[in-house]
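Attaching a single structure in structure tokens format; questions to follow.
Every protein chain except one is present and positioned as in the full complex.
As written, the chains take the letters A, B and C, and residue 1 is the first residue of each chain.
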Amino acid sequence: MANLDLNGIFPPITTPFIDGKVAFDKLASNIEHWNRTGLKGFVVLGSNGEYVYLSEEEKRRVVDTVVQSAAKEMRVIAGTGCESTTETLRLTEDCARLGAHAALVVTPHYYAGRMKEAALIKHFTELADHSPIPILLYNVPKFTHINMAADFVARLSEHPNIVGLKDSSANVIQLGEILNRVASDFNVLVGTAGVLFSGLTIGCAGGVCALANVAPEECVNIFDRVKAGDLNAARELQLKMIPVNQAVTAVYGVPGLKAAMDMLGYFGGDPRLPLLASSGQERSEIEAILKKAELLD
Amino acid sequence: MANLDLNGIFPPITTPFIDGKVAFDKLASNIEHWNRTGLKGFVVLGSNGEYVYLSEEEKRRVVDTVVQSAAKEMRVIAGTGCESTTETLRLTEDCARLGAHAALVVTPHYYAGRMKEAALIKHFTELADHSPIPILLYNVPKFTHINMAADFVARLSEHPNIVGLKDSSANVIQLGEILNRVASDFNVLVGTAGVLFSGLTIGCAGGVCALANVAPEECVNIFDRVKAGDLNAARELQLKMIPVNQAVTAVYGVPGLKAAMDMLGYFGGDPRLPLLASSGQERSEIEAILKKAELLD
Amino acid sequence: MANLDLNGIFPPITTPFIDGKVAFDKLASNIEHWNRTGLKGFVVLGSNGEYVYLSEEEKRRVVDTVVQSAAKEMRVIAGTGCESTTETLRLTEDCARLGAHAALVVTPHYYAGRMKEAALIKHFTELADHSPIPILLYNVPKFTHINMAADFVARLSEHPNIVGLKDSSANVIQLGEILNRVASDFNVLVGTAGVLFSGLTIGCAGGVCALANVAPEECVNIFDRVKAGDLNAARELQLKMIPVNQAVTAVYGVPGLKAAMDMLGYFGGDPRLPLLASSGQERSEIEAILKKAELLD
Partner (left out) sequence: MANLDLNGIFPPITTPFIDGKVAFDKLASNIEHWNRTGLKGFVVLGSNGEYVYLSEEEKRRVVDTVVQSAAKEMRVIAGTGCESTTETLRLTEDCARLGAHAALVVTPHYYAGRMKEAALIKHFTELADHSPIPILLYNVPKFTHINMAADFVARLSEHPNIVGLKDSSANVIQLGEILNRVASDFNVLVGTAGVLFSGLTIGCAGGVCALANVAPEECVNIFDRVKAGDLNAARELQLKMIPVNQAVTAVYGVPGLKAAMDMLGYFGGDPRLPLLASSGQERSEIEAILKKAELLD
């Protein structure tokens, strides 16, 4: 199977809602805006896309919209992980048919205590055996309470249809251990902008960062400067972006990310319940953080 | 709204599969078997029912089958918790229409960090305001990584359409704190057989126990003896059941529970992937535990 | 080795300080006060005794004072657990010489990741082999981040000089599992008043409860009523005591326990730094809780 080049920055894009319904036109216009920012592509149906709140039909239409709106050279990666193996495969096939280039598959996690190595190896191998598009593993212990350690990733990386990993653990030691064990064309993507600079300097191919929804150029800039060997500039930008990234992830979550998008020319809008929209007070705090980082005047 | 009497034992029933498809006839025959064991009713679409692996259509048919097969006096409680508020309400309405007497609603948990008090209060209040059947809260931190503390439960217990709680935390101090704060007709159900005796002696109305899938009479016996004040007999039976309960929950999980059902005259069958069926070795261990507890000759 | 009868209630007593120095006279007068409350004995140098803040010399003088002040029939149990095996044995020998009847030994825990079964078995076996007085295991995962599971306790319980366990995990399932596995004369003591009633009804010999510092008669009453089969009275008292117990443990900690002692006729005083004394606001809250539980007028 031909390998996929994922060297670059991918935002795990948000899903816009108006009155609780997916606003496909707003999604398309966000994509068109992002098309001009130097990104390598998009991750759709990720955690920041509130995928757990979307019906199967909505998921398909969201992927379709992104594929249609993305610039031709953009890579579209669809989050297709469900709790059951069968449902995950079905959604992966749907996304492939709609034009996604790869599927990003989170570890099933409801029965976390039973998701031991044998069960997860079987799950991912079944998928990879049957998926028409390449599979990327998605490690996000913050949400799943399961960690994919280096040995596990290395073992799965040998499957010809498993071509990479998004690791959102923020564990740089683990990134190093993984890079020590996988082939050089296996795409290790750092999954959070908080360690984008560190992930890239230790050897990651690229990054999937919530921050890239609101600061795509800055993330691309960190990537470009690291690749050019201009460490000081890259570090400086990374340190400047840390507070923004904390705001749109750990501190204010998806609602905060959407609020920041609204301030920066994208359509953010409200999340679906039970996620609560950012309060006025929270929006003021987010605005101050964006101004301090010079993303906003 | 009239109150619901849930004093007694409820198994959170498993969902039988044959070749990966829901075996509705096996479900019906299990129910008929359980109808004769002294249970107060059934919890359907709970964690032990692999609800996260069922499609919406399968969920509705499972509830329908249980309602149709349950003896007339049985209370049927349907697990209707989804990640989004809207989807949870829709499934609750469907289950009400199919004849469920109450809905058991787990805390949304994917964005656990954002599921703070305000978000959860809004979620449960919205549901309770609009649900045609009474709501039971479902606290299962082992799976959700969120705990509903006593103050939170007490606050929600004041809603006229929230009539009880299944607490699977195994935290007896918390059960005491809750009982101290809620009205006496609020149904506090202990959610794991490991503390069935302790939950009942501290004042719980009843129990929802995975163990009751395989040892319904023993669970009912513990309930009856506590109510009759025969503490020694109840304790003795509780201590005897602890290893069985550990086996069908923490140690071997849902696959082990299903394996034990197969040994005891029910249809257990295999779980859906990625849950792996118990191995031959595990089945031997389970069999030995059932024999030692005199559930099997 | 003759067995020790520990059926009853033991407060893990606080250590009084005046101007940062141990106030031995206040300690003696507290003991004399407690002598008249129906307690079975005392635990000295436990977590509530701020043992980690005492020098070796202070520890010896504290034990000496307690032994001298305790009524003749009282059992004195000294906390002798240190990080190193050698230091623990030396302190145990000192306490034995001073007249302690048993030693309570916490799991070493600084290198928690290395304190696997083999290391801990060796530690406790070495101690038990050489200690002139019987050893009680002390399981307090809240402080040590290590749990002694039932199999581990059962294995150590076979040593003739290991005669019991204080389990402060508040895990009633685990208490049941332990009782299933140990001989009937092995003293299983429930280590927190929050589950005193539940521990005793499931079969524990007695309790070591911080609450017994401030409400000794109530704790003894719960014990006596459970033993007399008067469950309703025992449960009612347990439920009434839960808020007090939460206050003097989880909510306000050792400083809160000492503040409550001051309100109830004992000498509490301030803890050593870095523990901060309860603030005026906290004292008001504690006072309200004591009044609501009718411990204070």
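The rule we apply is simple: a residue touches a chain if its C-beta (ideal position, glycine included) is under 8 Å from a C-beta of that chain, and two chains touch if they have at least 3 such contacts.
Here the structure is a predicted model, which means the values were calculated and not measured.
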{"item": "Neighbouring displayed chains - absent chain, whole complex", "value": "A, C"}
{"item": "Absent-chain contact - pick from C:A70, C:L104 or C:L120", "value": "C:L120"}
{"item": "Which of C:A28, C:A154, C:L239 or C:L275 contacts the chain that the document leaves out", "value": "C:L275"}
{"item": "Chain not shown: contacting residue from A:L91, A:L104 or A:A170", "value": "A:A170"}
{"item": "Positions on chain C contacted by the hidden chain, ascending", "value": "20, 47, 52-53, 55, 83-87, 108, 110-115, 118-120, 122-123, 126, 142-143, 145, 250, 253-255, 272-276"}
{"item": "Touching residues (missing chain, whole complex) on chain A", "value": "170-173, 176-177, 179-180, 192, 194-195, 197-198, 201-203, 229, 231, 235, 238-239, 242-243, 246"}
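Just so we're on the same page, only the chains that are shown with their structure count from here on.
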{"item": "Centroid distance [mean C-alpha coordinates] between chain B and chain A, Å", "value": "35"}
{"item": "For chain A paired with chain C, centre-to-centre distance based on mean C-alpha positions, whole Å", "value": "50"}
{"item": "Chain B, residues touching no fewer than two other chains", "value": "none"}
